[in-house]
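Missing here is one protein chain; the remaining ones are kept as they sit in the complex.
On to chain A.
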Amino acid sequence: MTFVKSLAAKPWIWSFLGALLVWLATISFTGGYGGGGMVTAALSLAVFTVIVGVGQMFVITLGPGNVDLSLPANIGLASAVAMKVMDGSDSMIVVGLLAALACGAAIGAVNYLLIWALRIPPIIATLSASFIIQSIDISYGRGLQIKPPPGFADFANWQILGIPVLAILTVLFTIGAAIALQRMIYGRSVLAIGQNIRAAWLAGVNVGRTRFLTYTLSGVLGGIDGALLAGYFRGANVDIGNEYLLASIAVVVIGGTSVAGGKANVPGVWGAALFLVLLLTMLNTFGVSAGVRLLLTGLIIVGVITVAGGEKASR
């Protein structure tokens, strides 16, 4: 009983429970057919949400008002940069990935530069940055129809025993992120700033550097995500990142991270991402129209947040 209780107290358990429920509902509809394939597909799609979700989680943990709205534009531009640098040749894969990473890092650094120099809320800084990035992407990626190198596309779609390799790597990455968050000075600084920025500053936390690193990290993860997405879907396009604005914020909140900052939860990001992807799979399996699918997705997100997100502000 105490085990169940301590498990129920973990905020991330609910997102996994939700994912399980949605999965059960779908396979009971198909009569058990395709259950395994669905998990494989869900894992490979959830990866992309998890990667940006972790970046967004670190940003949101910095405290109220901290959010990275430039992720969709960042993903779009990085996917175009990666495809252009790789130019379809296997020998350029690493260079292309590094270029996407650098592109993301630059975007993250610019975001923080705007926040710091203009002393404006991160929402507005990342919003104005995303306007400009979007235009650069439209102009740079116009008519871009470069396919990813075959080796890279195969890597992004590679599976071992039905488990996407990308998912395994992302699990390792999230374990690293969890360790960084809970056990390293950087992660503890992020949590401290989110709990009380002034107290953190008085305690000697280098607030400026930690925030800079966090926005850059979010940018880097967006950049990598863009390159991987272009590999997985075999091509870059301007709108490739659009759905990741809602997705990245939603998985953070559904996963049990506090929007007020100072409390983060890495496993929850996985649970919430699987939940969202399986939810879409379920609605597609039920054969609902695009309108109903959007409507239900929105209602379920609002519903889940209403149930899960209602915590009293302690300050």
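In this text, contacts are C-beta pairs under 8 Å (C-beta built on N, C-alpha and C of every residue); 3 or more make two chains touch, one makes a residue touch a chain; residues count from 1.
Just so it is clear, contacts and distances are computed from a predicted model.
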| item | value |
| --- | --- |
| Record-based protein name (UniProt) of the chain missing from this complex, from "Dihydroxyacetone kinase", "ABC transporter permease", "5-oxoprolinase" or "Deoxyribose-phosphate aldolase" | "ABC transporter permease" |
| Contact partner of the left-out chain, one of A:V67, A:M92 or A:A273 | A:V67 |
| Among A:L21, A:A41, A:L98 or A:I120, the residue in touch with the chain that has been omitted | A:I120 |
| Of A:A167, A:I197, A:V220 or A:L245, the residue in touch with the unshown chain | A:L245 |
| Touch with the omitted chain, as defined above, among A:L21, A:V165 or A:I305 | A:I305 |
| Absent-chain interface as seen on chain A, which is shown | 65, 67, 114, 117-121, 123-124, 127-132, 134-136, 138-139, 142, 245-246, 249-250, 253, 259, 289-299, 301-302, 305-306, 309-313 |
